Each structure stands twice: as structure tokens, then as C-alpha cells.
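To start, the structure under review is shown below, and the notes come after it.
Just one protein chain is left out here, and the rest sit where they should.
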């Protein structure tokens, strides 16, 4: 990460709101290192009991799909309805399927 | 994976612009890596930055009373509220960063006077009742402005606003409750509350910005669905909400022209002194210099701390990686 001496890098924060749920993206913040990022995230994103676990990731380390590639990435999934249970017709009265 | 930079070949751009227009028209959200018109990006950065700056400058008039809060309960509430404002500033600077503008850049512009914050924070908090008036009227006006922004077309801004609005609801209530305690208290407390409402009412109405026909950015922002309602619409909505709330408080609003208009189904109110608004905006409000000076001082005096933490991270970075 290229930062000037006092410009702290950006971190993405993921919070598990309660046991049994996945971590979800809560937002971002600045911190000089991972340990401080965790603590800043705790202070900023869980001060109303919003979390039981926190992940922080340097924003620069995230690889994202590009909007330009949206079609090749996601369109091919659209014409495969047989992947969804609603695709199949089941006689009325048949249960536990 | 490709870079953030959009493909700017001339032949391609109309298609991108059409996709952007379609997203906005369908009331879907524009996300950070989507192509967007430069003017849309600039307009968002301007608005989000102004909003973020308002949160952190807005800490000052209220923090002014933390050390003098008259009960421990009120002191805890006020500290939590000022803390929320720092938090809201952080959420908003993060939203601006998704547009490719760093927080440092925005803070530099604030400190240099090249970006604005809400003029309301250039008024002083003279008595304890001002803390209540800010909560009730200033936060009330802010919420009226902000609730529609939860549906703004830019995803990160809309999401930050959802979080902020959720947290902000306590801000307005605590202010109202504070004023109610004063209004029902001793004659001196009641007078203190009335005086605060008298001073904060008109500046609060100015928070919605100039009248629609004079507003520089309104029309385009509405077309882009950054903004959902006009300044005048929101101002009217706020007045209509406040009148019965003031009655319940046992306080009066300082406007002799305030009357119910049966035909419009809304309150008529007196003319706003826009010359004052423009003076404050121009930097001639009571606290403009003081607010920026304190912000700069905190930033400058904190430089060695930020440098120290960066230096420590650089020294110890290898061990952790």
C-alpha cells in the first residue's frame, strides 16, 4: 500500500451480527495496521451491540469482478432454470419433496 | 479483473451512459465501479463531503457543553451523541472514498475553506438549552433532509444514510426531552429554553437551502435521484411537523406570520432573511473562523500521532505478513 507517512490505509469491515449468521460488509475505516483496524471497527461499527465477531481486510487486497464483465460473468446463469426447485412440476399432494 | 478506470473510447461511451441512465430511471442503485458521468461523480463528492464535514464540525457546538452538562445522565447522552457525529462523519467519508476521493483530500479542502459544511454550525451554543434546540430543530431538519437520501441513487451514500438515520433518531428525541424538562422546570429554565428556540428556529429553516428557484444544484440532483424532494418541499414538511411539537413543549416559534392555511393543508410562515444566510455562507457568521481553526488545530496537533502509528506499522509490518 502506498501511503504518505500519516495517511493511514483503508480497511473494509465485516461484522457477524450474531452467532449463526455470516459476516456481512458493514463499511470501511482507516487504521495504521490490522490490530488497530480491528479495534477501530469495534468502536465504530459495534457500539450499539451490532456484532459478535469482526473481520477487517485491507481494501487494496480485495479483488472484485468488473462491471464491464457483468454480462460474461453473470448472464450465463440466467438461462439455467433447472438449477432451481421451482423448475419441476410435482403432482399435488406429494409431500416432503 | 480490470482497473477502476472506465473505458473512455468515444464510440463506447453512449452505451455506458445509456446503461447509467437506465439504472437511475429504474430506481436501481449505482455502485462504485459502475461507469458514471463525471458530473454525477463530482456532484456526489461535493454533496457527501459537505455532509461529512457538517457532521464533524457539528461536534463542536455540542462538545462545548459536555464538560458543563448539568446531570450525569445528560452528560452520558451528550457524549454518546457527539461520538455518533464523529461516527457519522466516518461513514460518510468512507462513502466518498468509493468515488476515488480520499478522506485526507477532503479534510485538506475543508481546512483550506474550499469545501463547505452546513452553515448552521457557525452559530454559537450560548446556553445549555442550545443543546436541546440543536437536537430538536437542527437534527430534526437534518433528518427531514436525510430520510429521502436513504433512497438516493448512489448505493454507498444510500447505505451510509440508512445507518445514520437509524442512529440519528435518538438525537432528536433527546433534544426534545431536554427542552421539555427545561420548559416544565423553573421560570429561569423555561426562559432559557424559549431563548434557545428563538435563536435556532430561523437558522434551522435555512438548513434546507435557498428557495427552489435560486438553488444552483437542485434540478440536476433531482434528475439523477441524488435528491428526491425540493428544498421548499422539505422546508414546508419540517415547519408542519414542528408547529404541534412546539405546542406540546409549551414554547412558541418566533414567527408572527405562522398560521394554518386550510386551503394548502399546511402552515404559512414568514419570509426568511436570506441575506443572513448568504453572509454566514460567505464566512461572516459568528463562529466560522473559530470552527475551522479548531478543526485545523486538532488535525495539526494530531499529525505526530498519525505519523507514529504509520511508522510503527512500517517497522512491524513484515513480522505480521
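In order of appearance the chains are A and B, and numbering begins at 1 in each one.
Operating definition for what follows: a contact is a pair of C-beta atoms (placed from the backbone, for glycine too) under 8 Å apart; a residue touches a chain by one contact, two chains touch by 3 or more.
As a convention for this text, contacts and distances are computed from a predicted model.
The chain not displayed here is annotated in its UniProt record as "Phenylacetic acid degradation protein", chosen from "Carbohydrate ABC transporter ATP-binding protein (CUT1 family)", "Phenylacetic acid degradation protein", "Cytochrome bo(3) ubiquinol oxidase subunit 3" or "Acyl carrier protein".
The residue from B:42, B:76, B:219 or B:248 that touches the chain not shown here is B:76.
One of B:23, B:172 or B:189 touches the chain omitted from the figure, and that residue is B:189. Here one chain is not drawn; of B:89, B:135 or B:285, the residue touching it is B:89.
The chain not shown here touches subunit A at positions 8, 29-32, 35-36, 39-40, 43-44, 47. Against the chain not shown here, subunit B presents residues 56, 59-60, 63, 66-76, 79-80, 82-83, 86-87, 89-90, 93, 128, 178, 181-182, 185-186, 188-189, 294, 297-298, 301-312, 315-316.
Everything that follows uses one rule, which is that only the chains that are shown with their structure count from here on.
Centre-to-centre separation of subunit A and subunit B, using mean CA positions: 28 Å.
Interface residues of subunit B facing subunit A in the complex, by the touch rule stated above, are 1-2, 7, 31, 33-35, 83, 87, 90-91, 94, 97, 102-104, 159-160, 163, 167, 303, 306-307, 309-313, 316-317, 320.
Only residues 3, 5-8, 10, 27-30, 32-34, 36, 44, 47-48, 63-69 of subunit A touch subunit B when the two sit together in their complex.
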